[in-house]
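With one protein chain withheld, the remaining protein chains of the complex are depicted in position.
Naming follows writing order (A and B), and every chain is counted from residue 1.
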Amino acid sequence: MGSSLYSMPMRLRMTRAERADAPIGFGRQSTSRRGAKELSYTRMTLNYLIPPYPAFMSVRIKAGRGRHTPIMKNVSADLERSKEALKKMLPADDFLTFEFASPKLSFCVLFADPLTDKDLLGEQVIRPLRQYTGAPRAEEVLKALSSPEAKTEKSLEKLAEEVLIGNPVVLFSDMDMGVVVGTKKIPVRAIAEPPTDVTLKGPREGFIEDFKTNTALIRRRLKTGELKIDTTDVGRRSSTTVAVCYLEGTAPKATVEAVKQKLQGIDIDIIPDSSYLTHFLASRPYSLVKQVGTTEKPDIFCAKLAEGRVGLIVDGSPIALTVPYLLIEDFQSSEDYFVPPYRATFTRLLRLFALLVAIYLPAFYVSAQLFKLQLFPVKLLLTIAGSIRDIPFSPSLEMLLVLLVLEVLNEASIRMPKYVGMALSVVGALVLGETAVSAGFVSTPAIIIIAFSGIGLYAVPNLIEQTSVLRLAMLLVAGSVGTYGVLLATAFVILYLVTTENFSAPLVAPFSPLRGRDLRDSLIKYNLGSLEMRPQTLKSPNRRRLS
Amino acid sequence: MRFKRFLQTVPMKLWLILTAVVLFAFFSNDFGLVDIQKTAIILAAGIDKTDEGFSVTAQIAVPKGSDRTTGGTSSVEIQAEGETVSDCISLIFSKTGWVPKLVFCDLIVLGEDAVKEEDIISHLNYFLRNDYMPDSCLLAVCEGKAGELISSTSAIDDASSLAIEKLFSEAAVKSGRVLTNTLKDFAIDYYGVSKCSYLPYVRMEEQEGGQNDSQTAAGGSGSSGGSGGSGGEKQQIYSAEQTALFKEGRMVGLLPQEQTLALSLLEGNVFTGTFNAKDGTMPVTLTVVRNEGGVKLDSAHAPKAELSLSVTVRLCCRGVTAPVEDIASDSVSPKILESAKKTLTGYVQTLWDMGKESGCDIFGLTRMLYRSSLKKYEEWKDVLLSAVTPVIETEVLSMK
Partner (left out) sequence: MNKISARQLLFFLACVAPVGKIVLLPARLADTSKNDLLFPLLAAYLLQAAAVFCTLLVAKRGMSFAELLENTFGRVVSKILLTVFALFLLFAGLLPVLEQKVMVQSVFYDTLPSLVAFAPYFLFAVYVLSKPLASHGRVWDILAPLAIFGLAGILVLSAASADFSALAPVGAAGQKGFFEGTMSAMAWFFDAALLLPLLGKFDYEKGLAWKGTLCYLAGGAAVLLFTAIFWGIFQETAPNQLFAFTVTSRYFPGVTTLGRIDYLFIFALALVMAFYVTLPLQGSIECALEAYGRPRYLPTLLAIGVTAVFLTLDVLLDYRFTEVLDGVTKWAFWVMPLFSVVIPPLLLLLRRRRRAV
């Protein structure tokens, strides 16, 4: 095997004996499936995962679908032939070659222009090789290089894979071996506070799109050998690296295996974001209900792993996934654990209240006007009656229109460039709000109701996709059948939720099935000292977390 | 295989159909529903007896519109005549096109004629049967025609009904100057063993003052809609210090203000109510700061009613000049207390006499007897009022 840790060819399959010899953390499993489709899990542990760990560990060109069949399999001693073969495999314009020579040898560097750190390439590879006077032997060449990440490789296919992920390949005259150098430089943004999970107290770091950075953020928080990060590639064309993270001995084995199996079963061309995976991980893929937890914050991610969940980090996505997901998770914020428990309890109840109000307020307002005036106190009723007297639409249609306007404004304000935002606020608040009321298109109460509902929805931001649809559905039902319809729709939602399970965890646990001890960190938040056990729902083999 | 594939797509198809149905229902919006814009929100109803049957005057709230800059409630009064109360309500619908909704009807006023001649349960039957009407609404009798009272222009509120309801507020009840009753409680008394009850008796007095913008369309059976405010109409104020006594649904007596107070005191309801006593020959006003009262029936031998009331009073107003230290003191002299006791005992005695005279079991003695002993009830139920002897115990204490 490779002479150094970083020169170890990660994608090579190892025999059992080899795996035993390999450094800790590189014992890997490889599973062949459906011919060309091949998935591997790479287990990495603490010491070997502090970046930069081998960058050339993930992407591969697979035989079969949409790939380039090499004219010859391995590098030949004829530099020209090898170069031509590689160029044919990588014919795009942004794959560049640079040829140079030392007193004794000729070299050709092949690299992907946008992904390679050319300064580093010049400094660590080209400069030393220009002065290389040794024999054309791989071991000596490697010693001559200044790069800590270098390895030799014979297979042209594998060399092409390395170029694709950004690692330059050096070919030599008179040597049937290429050298891969780890000078990849993928543009990444800085670690910042995630916009979807802002917190006043507590860590402000958020995941970014870079896989390495994300795993590093996790490692920094979980300095234990029990943390396992098994990687696999998903996506026929994207070969997106997906890391299955869990704490061995804390996460139930069954859940880990189930996650891996589901990942294995994914047959899709690309995975542009982690949200693609949620479809495959859900037990009810077409459901409106969220079945996979998401977070952008490493502290939350680690806390969930510590509870016995399994996490997934997807290369190119700042959103990490966690399973099993419980509905209550989205009512918990990381901040709840940094403030006194009574405050946390209050805010959690407030979130629930806000969410219920957001979903039901427009519906009840409409059904009260249409079917059950008694839901209003008489004076409020008269005020409302006065407001809607000149409105040309029925109460239900009016509310639907205002709701649609709010959704449009919401959608536009998210996508709109920031400098237009001010104009949008003016248009939204003044033109669509005040003017519409004065013009008699909509009534003031309708706008107040929708505004309150709109704000309430954001009390639980992770559920917005679901709750906004639910709000619309409730409104439609209320406008059609009235309060009883809303009640039945609620009953339907309850039944649906309680019968939804994912990875053997009931979605609405700990309320149904009732888990008394788990209630301590549900809508009610006990003091940290009282949370001595991990959630029973997650079936962790290691129940106790506080002794 | 094809069938299996079909079955797999069934849930999705069902969802689509369901969504389509909901959307259709939403936009067609018609399950016979009566929304807020088609509704006449009846705030109060006045019932009078006519030769043909009944006349019902409904006070309907009229929204002020979105440009409203002031508060308050506009209302319009619609009158309709028919053979039954239900007829009248239907007629209001046909006249206005608004569906009358009684869910917010908080006051039913019965005209004097309607309560003297017939059992008023026949008038109230419609309201008692109506599932969509709260039986917690207040019930009252008025001097003259209920329609006129409901249609009158109040000096103190936009709608007459709201002004009248103020008379029946919790604070008014605690003053001891008014006794209120609801449709439910009246019905309970009526259908109970005593078959007696009471209702506040509302009077209307003219008040010189400005005109009101309330629209009035009272009049004959054909009148409807909102004609303009009748110019120069006198504003009215209302009082309900008298209490009408009912036996078997018919009005059998009228309690004056003093007996209304006495009954309130016996019920133990009074707080901050006032009454007058004498300081020698000069009148003094006392404020009740604590009141306990009760009526007990001792049916062990010959039935005996114990009417006991205890009040703690403070001096509220003296009809003589007094030094400043006297003003600062709340305590009442024994002389005044004695006079107060005498006054209250007199009130209670008159109250008892009025009940006996009218045959109205004001104190619910029959009910007490029924609840205490079925056997005694059977024995005494027909002669109880005449056989029972009252024992009046009055205690007037001064606030220290």
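The definition used in the following text is that a contact is a pair of C-beta atoms (placed from the backbone, for glycine too) under 8 Å apart; a residue touches a chain by one contact, two chains touch by 3 or more.
This structure is a prediction, so every number in the text was calculated from the model and none was measured.
Novice: Missing chain touches which shown chains?
Specialist: A, B
Novice: Among A:350, A:429, A:514 or A:528, which one is in touch with the chain left out?
Specialist: A:514
Novice: If the hidden chain were put back, which of B:99, B:282 or B:387 would touch it?
Specialist: In the full complex, the listed residue that touches the missing chain is B:99.
Novice: For the chain left off this view, which of A:195, A:249, A:377 or A:541 is in contact with it?
Specialist: A:377
Novice: Which residue from A:146, A:435, A:499 or A:530 sits in contact with the chain not drawn here?
Specialist: In the complete complex, the chain left out is touched by residue A:499.
Novice: Touching the absent chain in the whole complex: find that residue among B:37, B:50 or B:373.
Specialist: Checking the options B:37, B:50 or B:373, the one contacting the hidden chain is B:373.
Novice: From the list B:58, B:187 or B:266, which touches the chain that is not on show?
Specialist: Answering carefully, the residue with contact to the hidden chain is B:187.
Novice: So that we can see where the missing chain sits, which residues of chain A does it touch?
Specialist: 371-378, 380, 477, 481-485, 487-488, 490-492, 494-495, 498-499, 501, 506, 508, 511-514
Novice: Provide the residue numbers of chain B that touch the chain removed from this figure.
Specialist: 7, 18, 31-34, 39, 99, 101, 103, 128-129, 131-132, 134-136, 170, 184, 187-188, 191-192, 370-374, 377
To be clear about the criterion, only the chains that are shown with their structure count from here on.
Novice: Averaging only over C-alpha atoms, locate the centres of chain A and chain B and give their separation in whole Å.
Specialist: Measuring from centre to centre gives 66 Å for this pair.
Novice: Would you mind writing out the residues of chain B in touch with chain A in their complex?
Specialist: 12, 22-23, 25-27, 29, 31, 33, 35-37, 39, 41, 43, 61, 63-66, 68, 73, 101, 103-104, 106
Novice: For chain A, which residues are in contact with chain B within the complex?
Specialist: It is residues 286, 369-371, 373-374, 378-379, 381-382, 384-391, 394-397, 400, 437, 440, 443-444, 476-477, 479-482 of chain A that touch chain B.
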